[in-house]
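The other protein chains are all here in position, but one chain of the complex has been omitted.
Going by the order they are written in, the chains are A, B and C; count residues from 1 in each one.
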Amino acid sequence: HCAESVAYQSQIAGLGKVQALFTTWKPKEHCVCSALCNLVSLDKGNAVKNTASYTDSSDDETSPRDKQQKNSKGNGDFCIKNIKQADFGRREIEIAEQEMPALMALRKRAQGEKPLAGAKVVGCTHITAQTAVLMETLSALGAQCRWAACNIYSTQNEVAAALAEGGFSVFAWKGESEDDFWWCIDRCVNVEGWQPNMILDDGGDLTHWIYKKYPNMFKKIKGIVEESVTGVHRLYQLSKAGKLCVPAMNVNDSVTKQKFDNLYCCRESILDGLKRTTDVMFGGKQVVVCGYGEVGKGCCAALKAMGSIVYVTEIDPICALQACMDGFRLVKLNEVIRQVDIVITCTGNKNVVVREYLDRMKNGCIVCNMGHSNTEIDVASLRTPELTWERVRSQVDHVIWPDGKRVVLLAEGRLLNLSCSTVPTFVLSITATTQALALIELYNAPEGRYKQDVYLLPKKMDEYVASLHLPTFDAHLTELTDEQAKYLGLNKNGPFKPNYYR
Amino acid sequence: HCAESVAYQSQIAGLGKVQALFTTWKPKEHCVCSALCNLVSLDKGNAVKNTASYTDSSDDETSPRDKQQKNSKGNGDFCIKNIKQADFGRREIEIAEQEMPALMALRKRAQGEKPLAGAKVVGCTHITAQTAVLMETLSALGAQCRWAACNIYSTQNEVAAALAEGGFSVFAWKGESEDDFWWCIDRCVNVEGWQPNMILDDGGDLTHWIYKKYPNMFKKIKGIVEESVTGVHRLYQLSKAGKLCVPAMNVNDSVTKQKFDNLYCCRESILDGLKRTTDVMFGGKQVVVCGYGEVGKGCCAALKAMGSIVYVTEIDPICALQACMDGFRLVKLNEVIRQVDIVITCTGNKNVVVREYLDRMKNGCIVCNMGHSNTEIDVASLRTPELTWERVRSQVDHVIWPDGKRVVLLAEGRLLNLSCSTVPTFVLSITATTQALALIELYNAPEGRYKQDVYLLPKKMDEYVASLHLPTFDAHLTELTDEQAKYLGLNKNGPFKPNYYR
Amino acid sequence: HCAESVAYQSQIAGLGKVQALFTTWKPKEHCVCSALCNLVSLDKGNAVKNTASYTDSSDDETSPRDKQQKNSKGNGDFCIKNIKQADFGRREIEIAEQEMPALMALRKRAQGEKPLAGAKVVGCTHITAQTAVLMETLSALGAQCRWAACNIYSTQNEVAAALAEGGFSVFAWKGESEDDFWWCIDRCVNVEGWQPNMILDDGGDLTHWIYKKYPNMFKKIKGIVEESVTGVHRLYQLSKAGKLCVPAMNVNDSVTKQKFDNLYCCRESILDGLKRTTDVMFGGKQVVVCGYGEVGKGCCAALKAMGSIVYVTEIDPICALQACMDGFRLVKLNEVIRQVDIVITCTGNKNVVVREYLDRMKNGCIVCNMGHSNTEIDVASLRTPELTWERVRSQVDHVIWPDGKRVVLLAEGRLLNLSCSTVPTFVLSITATTQALALIELYNAPEGRYKQDVYLLPKKMDEYVASLHLPTFDAHLTELTDEQAKYLGLNKNGPFKPNYYR
Partner (left out) sequence: HCAESVAYQSQIAGLGKVQALFTTWKPKEHCVCSALCNLVSLDKGNAVKNTASYTDSSDDETSPRDKQQKNSKGNGDFCIKNIKQADFGRREIEIAEQEMPALMALRKRAQGEKPLAGAKVVGCTHITAQTAVLMETLSALGAQCRWAACNIYSTQNEVAAALAEGGFSVFAWKGESEDDFWWCIDRCVNVEGWQPNMILDDGGDLTHWIYKKYPNMFKKIKGIVEESVTGVHRLYQLSKAGKLCVPAMNVNDSVTKQKFDNLYCCRESILDGLKRTTDVMFGGKQVVVCGYGEVGKGCCAALKAMGSIVYVTEIDPICALQACMDGFRLVKLNEVIRQVDIVITCTGNKNVVVREYLDRMKNGCIVCNMGHSNTEIDVASLRTPELTWERVRSQVDHVIWPDGKRVVLLAEGRLLNLSCSTVPTFVLSITATTQALALIELYNAPEGRYKQDVYLLPKKMDEYVASLHLPTFDAHLTELTDEQAKYLGLNKNGPFKPNYYR
């Protein structure tokens, strides 16, 4: 969910090329991006865990599939690592609750009505404390939930335990095999006497599985909510091919999410990622940022503020002109490659930094990717015999030329912000709230509002997500007077902007 | 052309209410906004004129309509103040040419082909040196032009003279009566043996006149290009009513124009306007900015950079959240009104600053409007007997309360940036280039591409406008490789973004 | 009072060279700098005056020296233009009072004690509304005052009238001859039965006159307070030569004054000066700033914030390193001179921009001086036959090369901030307050605290000046607890920093 909209739009345009990938999909590979994302946030969890001792001898090597566990109420409809970790998981969920006020507000407002009463949600996401807050919110809103992990490594076992203890049918643990992965998904949907009517997916694997194994299930399904770039691609692909048989909500491209994930989040994570990996001093450094979309804008603003001298490359003249007006020299990469101290890619494109450029960088130049996937830097071109790789830290490699020149490559060209910094809970909160509202919208939409297509969240709900996060900042919204609303031709409660407003 | 998109969108939504206005339209009142805009840029011209002496005894009080003038080639198909001023006008046009490289580039590229060959353009805009550069560009592209002024005060007489001398049929002078105004427009369209096939309008008066007097003319007209907020409203209104009989291009809402007119231009003009009127020191001042659209964003960024403490009010939660993330306290106006030194409105709304707030401002508080029209500050509420008005400078009034408190009102609540600062030629260049491209697009579009509706300029042409302005900044655009274009599914020449990308 | 400290320090070092100047001093030339400063602020006054009509038929061409005027109490010990203008002057003084809260606070605090009781102050400064507030404050503190103008053009006649009406012996009018100038000064000091014991000088002319004509007067004089760079030089010169016979207070170099006049004031005035003269758009412009002292720092910060790309030149490695860390490319002028749009000098040096550089600038390049005097740009080198000068506006010349290239020279190379923008009253308030405190300090200092030397204001009084200006910003200072003061080894009331702290 972290690629920039530029990239995203491009890829919609070029959907043809992902077709092949789709048919040979493998869970281990598929969502490097979001997996890393949460692995990092897991680090945070781990930090907590390391000090509090909750391990016990039963935390052994037995596969969860071979264990018989029951929660304290005697319920055994789940498959997790160790139910005894539930208390520790509960504490982490409670801490996360404090940082996700929007979902908590949603719970409170929904105490009277249950907008998800009757909803049977099957979910496949990272299973973390933040997800747990989402699941328990859905439950408070009236939904029944069954859940699997969208990544074989990203499950927080103690959170899964707390969920199972709380009565959720969770099938997930850290370190699943590929077979485990699909087995867990299957256990979520293939149940006697229970059939899902809503899908919440992150990456499209759950959707894929139902398409493949239980296509009839779609008859009862009211809609799909999908978060990831990849999953959204797959949905557009299905839609184009006329095979999408229920409405789907593209949560990835909602305004709020885009602005926060890209501009604001990257403004901070570029500094954080560079510091944690290299301890570089920003003041006075010459930096080239490739791409001036939202991610590039965030990176440039942050580095300029820290005293770096920033150059920008762009292909789009409009973004290029923005870079000029924002005070950045617009150059071609070859014009500055010899002089810069740091190269950052944010294009969503491939082969932006190729071997030719790497050859001309100066000693000590740092190269990293904030854009999309791992395509922007041609890392493969560095795997040649004359170059020596030296791993100097986690996520930091020195690539050494025969003359001794070192290029500092971060995260092997994968996304720096996901590999080497953390995603603030505040951003996860926006995403989770958007997911919850998308489920509510699809579930309650009158017949005919949504067809078998991919939709963006209605502007008004986007605005609602935003409004739920304003109290965090003690921010006070102004209300239109009747007279003003009439003058503007607006409803006092919004939407205040057209759908395309960014 | 200077209102913010928020305002604009709102007003499209509330189009019904402008209906009444439309039927009682009067040229003197209609485009206060754009009129002022150019009046200010005229000041610049005037500064030049004052030093160069070009007046002669024939610059008398006789109405141009009563004069018989011919240019040096014996052509008399124009009506202007004084053809003898042509040389002075020519010098001003030449200076403007230096600052409008995009139009000059267009001329050069069009030397081979004449994309407007056969076009008969009737125009109604401010007649200034910048417009002259546009008109001569259209001519170089193959068009024939007839032109009137869209405002009774804004014509630069010596520029009109230079155009007439150059063979353009111009009907305009500074200080027209209302009758003169419509007479000039009529002279442009009501010609023996010449019928326009393109309309370039600023405010909608020309379009209105043809609708009213020569509706049959639309049979030959290929399209309308309209620049102003007001004119665009009228077009949407016609379209809604099913009365728009040719395609129209809404130039006002093109991305490039919006970003430049609003964000970047206002970022500078808020400082300029406040300094020229009040000499206020920004450092340490407390300021509240009402509205965080593009205009508000520009104002806030500039004032923050100058050391002011800025508060923001908003009605839209998404913009509100952006304000928070950008480091501004989001408040209701009444929370800070007693403590702020400066109040700036940028909402596009009406009655944002009402008497109640004005009563509570502290002594010396400065109030001004950067948003839309003159509705945001309830100036009428200050015209009461107990308050004394004191004009302390041009555009600056002290409104004095019985207890001696003074509120400093700028431009009587009209747009500060248009009244008290100048519009950079660079911004006018973007607009003029966009107009030229819109004419080319409509004139050359294959049958059926545009219907009887209002259109935005295609993204690709927007990008082209931007690209023509990059050389000003010595900015070097990167080109996609074939491989990259394929990967992104893009044409190497753009468009690079979807139409809705901002 | 507006040169940067770099310049100032340098000139102290090079005092020898001003010796010649000193002996041939002429009032018309001497303080171009401060004269302009106040001439500009006069414009503001003029704006007010133009609307309010106070002229009467007696405002004729008769020299004030030939008139017999008395104020309403029958006192005639003054010489001004027209006593009837007193009411208008009073209103302007009242407006200024509102913006000089520190002096007003001083008046209030001094109601009980009169720290200047017995002081006989002779002053020679610009005579403006702000000076009037200072003079009336000195009077409220117990002093008797006699006053002349330090510049032949800068007197606000109606303010002088208000002062005369209020009982002050003022000898000044706008448009004095050189003879008038010295006559006025002489009338201030050469009085029967009254001998000054304090001098407040701006430029050193008054001090010079007493040295030359009435050296014995120094026996009773307790000290000199001098504000200008020039006057301070002359004092250091006297001191070096062993000829300074009373203590003198160098007000020009107090921290507060330096920071405000240079860093904060120039941060705003560079933008203001450029806009008012050229309407240039800052976004995307390439600018080179010569010198990174306080003035240069202010200019660079402002332009960077407005989206310009800024290069810096420096001779001092420490300031150079600061420029690097603040995000500016440190270059030699010849490396960027061909590409920049704006050149700004802030060095305090001479011949920084010489003909060779001017020859290589690109068409339309703007050149201006923010540094010191009129030496930084070698304007004389442009007065050659092959170059054409064209005055396009007040303070703006186009210098045109044979090939048509135009360089835009502002204020003929004199200080842009003084010629083309205004000095905020807030800055004048700081200066006036510092002067008042310096007088109090010198007048009340116990025997022996100050010798026949030039002193800076004690840190504690500098801090006091600052504290008097905090209420303007509704700023709340924290007080040390007894325990903290003890821990830090500080007095709870300051001084909080050593004298050399900047």
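Simple rule for what comes next: a contact is a pair of C-beta atoms (placed from the backbone, for glycine too) under 8 Å apart; a residue touches a chain by one contact, two chains touch by 3 or more.
Given the structure is predicted, the values throughout are model-derived calculations rather than measurements.
Novice: Considering the whole complex, which of B:Ile309, B:Leu410 or B:Leu442 touches the chain not shown?
Specialist: In the full complex, the listed residue that touches the missing chain is B:Ile309.
Novice: Of C:Ala105, C:Val191, C:Cys245 or C:Ala320, which residue touches the hidden chain?
Specialist: That would be C:Ala320, which touches the missing chain.
Novice: Which of C:Lys67, C:Arg91, C:Lys259 or C:Lys405 sits in contact with the chain that's absent?
Specialist: Final answer for the missing-chain contact: C:Lys259.
Novice: Which of B:Cys245, B:Met325 or B:Leu387 touches the chain that is not shown?
Specialist: B:Met325
Novice: Which subunit A residues touch the hidden chain?
Specialist: 44, 47-48, 51, 98-99, 264-265, 267-268, 271-272, 275-276, 279-284, 286, 301-302, 305-307, 339, 363-364, 391-394, 421-422, 424-427, 472-475
Novice: Where does subunit C touch the missing chain, residue by residue?
Specialist: 5-6, 9-17, 255-256, 259-260, 264, 313-318, 320-325, 329-333, 335, 348-352, 375, 462-464, 466-467, 469-470, 473, 475-481, 483-484, 486-490, 494, 496-498, 500-502
Novice: What residues on subunit B make contact with the chain left out of this view?
Specialist: Residues in contact with the chain left out: 283-284, 304, 306-309, 324-329.
We adopt the following convention: only the chains that are shown with their structure count from here on.
Novice: Same or different, please, for the subunit A to subunit C contact, judged on whether over half of the interface numbers appear on both copies.
Specialist: Mostly same residues: over half of the interface numbers shared.
Novice: Can you work out the whole-Å distance between the CA centroids of subunit A and subunit C?
Specialist: Here subunit A and subunit C have centroids separated by 58 Å.
Novice: By the touch rule stated above, which residues of subunit C touch at least two different other chains?
Specialist: 283-284, 306-307
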